[in-house]
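Missing here: one protein chain of the complex. Every other protein chain is in place.
First chain written, first letter: the chains are A and B, and each begins at residue 1.
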Amino acid sequence: MTKIISVKLDMNEMADITQEVVNFVKESGKNEGAVLVFSIGSTGAITTIEYEPGLKKDFPRIMDKIAPYGEFYDHHLTWHDDNGSSHVKASIVGASEVIPFKEGRLLTGTWQQIVVINFDTRSRERKVALQILS
Amino acid sequence: MTKIISVKLDMNEMADITQEVVNFVKESGKNEGAVLVFSIGSTGAITTIEYEPGLKKDFPRIMDKIAPYGEFYDHHLTWHDDNGSSHVKASIVGASEVIPFKEGRLLTGTWQQIVVINFDTRSRERKVALQILS
Partner (left out) sequence: MTKIISVKLDMNEMADITQEVVNFVKESGKNEGAVLVFSIGSTGAITTIEYEPGLKKDFPRIMDKIAPYGEFYDHHLTWHDDNGSSHVKASIVGASEVIPFKEGRLLTGTWQQIVVINFDTRSRERKVALQILS
């Protein structure tokens, strides 16, 4: 069972997609298993985080310290664009997370939400694939 | 098949949970498949590493260079706590790893152990979910 959801996000914005994942698990009718959450596209990433206004700023700020927008990237020579930093950030954070569930409930912590982040340098309609495993 | 294990860890401490994963695969009776290892809670993370005294210091040291404890985080304004850096580190490293096994044995390298890391700024009882996939 596979579903693709879509979220419009600004540069460095993240969205909490936990409820979409919860609903998807419910629709599957499965009690126990795991759900794969996968970012389609190379400038988006999936992780878990406490979704609150502070960390929504802190996380992209630290990622930009790692791979600053505005510096030179060889990627820009290939396409004459400006999102080399976006690609590097997304590859570090990673495109997939797998979340276990039992008795129909995600085994996440109370302050642990599932998020998709748009690291691209422009607003993007980010696509995320959800799939029930096992 | 799902199991939750618990490991008490100090700030920036990691534990080798490979043997727990090996035992869990054995209990499952499965010869071939994959095991999901998931950190429950947003200030813990799962990765693989060569578990030896040197890297037990190096890894948290580099993570602290990325997101230094002691600097300002917007997260601290939300809860008046001090673990903004912990959340950022955990979200970069990630909450899940999936490890394949065949003929009842993990397909990990000889010097590649499965670890849970406590990035929180205090000692924590870290919970880790193990689940057989496929």
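Quick note on the criterion: a contact is a pair of C-beta atoms (placed from the backbone, for glycine too) under 8 Å apart; a residue touches a chain by one contact, two chains touch by 3 or more.
All figures in this text were calculated on a predicted structure; none of them were measured in a lab.
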Full-complex contact with the absent chain, from B:K26, B:K102 or B:R122: B:K102
Candidates B:K8, B:K26 or B:K57 - the one touching the absent chain: B:K57
Which residue of A:V21, A:I49 or A:A67 touches the chain not shown here: A:A67
Subunit B, residues in touch with the chain not shown (by the definition above): 32-34, 47-50, 52-55, 57-59, 62-63, 65-66, 92-94, 97-100, 102, 107-109, 111-113, 133-134
Positions on subunit A where the hidden chain makes contact: 2, 4, 36, 38, 40-42, 66-67, 73-79, 84, 87-88, 90-92, 94-96, 98, 129, 131-134
